[in-house]
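Yeah, one chain of the complex is gone here, protein chain that is, but the others are all in their spots.
And now, chain A:
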């Protein structure tokens, strides 16, 4: 046991910081400090800079374009990006579909898709959930039928995040309706430009457009766009979902938000003293910081364990702990930010929209904080809801 960062790791952290200082556009950084999600252009521009530096896919193996980092380096890198804040490498490409192709794909698929994923020449989106298949993902009904030299997909996906930006979608579809639920599913790569695909926006409660319905109407997909074995798509899905859970700890992002919260609480008057001097507010904030520290150490333990688990193809059940705690902290901090703003958080508008409070009615920084709080309720729902994570733990850890 050696419970501290080595000199090399500290030097690496500095290297990442220097890179961020030199390369991350200030407009992107300021946009994100204001609590807005980065725009498509910001994400693409940044991903390409990362790719140029060889840092586009921290977790990928070296022979597929990864940087060959140690677990600690991967962690440090992600944390520094989130704290800056700068956009993370696009999750759909780098943490979802890419690893599936690396793990299960053919050499041709790897050669064709991976480099374009790294450089964000293709923006991917995740076509898993359906109206009738949320938590019970394996209950999905979208059908793929083989017809000569291609597959034909029919059905509907929903909640597809940022499908409006996407060039490609990875889709779970049923290829053997006679088999048991999990056993008749396959994993497909589908070009969003294929005739028969329709994307319809869903507006979320704060007024933003980040999710969509995606309809498939006789969509033709070449045979070699199936990943892994036919009817074994569930293996890909499980593998992917484990990675997704891991990504939701977002320790650096929460630390960045708490830092922001502290600045706000210092500058906001609550009566005749700054809000940060209110013992109750400070206590709530401190509680978040403590939980976050514990989460940070848990993340490191899981990362360290990763090396041992490598090759088993199975996600660490501890990722459920990260998902539950990570989202609880993020939601808690978003609530504190809204509370700090008080009534001034109530001016309506899409929190991601450019522009801030139009008038003097409320400070600029307060704009959108209620919206973000509303929107972040999603975190305990998606990526396997927090109830489902508890079910997973009960089964995998508790022997219940």
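Following the convention adopted for this analysis, contacts are C-beta pairs under 8 Å (C-beta built on N, C-alpha and C of every residue); 3 or more make two chains touch, one makes a residue touch a chain; residues count from 1.
One rule holds in what follows: contacts and distances are computed from a predicted model.
Colleague: Given the options "FAD-binding oxidoreductase", "Dipeptide transport system permease protein", "Pimeloyl-CoA dehydrogenase small subunit" or "Lipid II isoglutaminyl synthase (glutamine-hydrolyzing) subunit MurT", say which is the protein name UniProt records for the missing chain.
Modeller: Of "FAD-binding oxidoreductase", "Dipeptide transport system permease protein", "Pimeloyl-CoA dehydrogenase small subunit" or "Lipid II isoglutaminyl synthase (glutamine-hydrolyzing) subunit MurT", the absent chain's UniProt record names it "Pimeloyl-CoA dehydrogenase small subunit".
Colleague: Using the touch definition up top, pick the residue from A:59, A:122 or A:206 that touches the left-out chain.
Modeller: A:206
Colleague: Taking the full complex into account, find the residue in A:10, A:53, A:146 or A:390 that is in contact with the omitted chain.
Modeller: Once the missing chain is taken into account, the touching residue is A:390.
Colleague: Determine which one of A:106, A:135, A:198 or A:286 touches the chain that has been left out.
Modeller: The single option touching the absent chain is A:135.
Colleague: With the missing chain put back, which residues of chain A would touch it? List them for me.
Modeller: On the side of chain A, residues 129, 132, 134-136, 139, 158-159, 202-207, 211, 268-272, 278, 280-281, 284, 338-339, 342-348, 358-363, 370-371, 373-375, 377-378, 380-382, 385-387, 390-391 touch the unshown chain.
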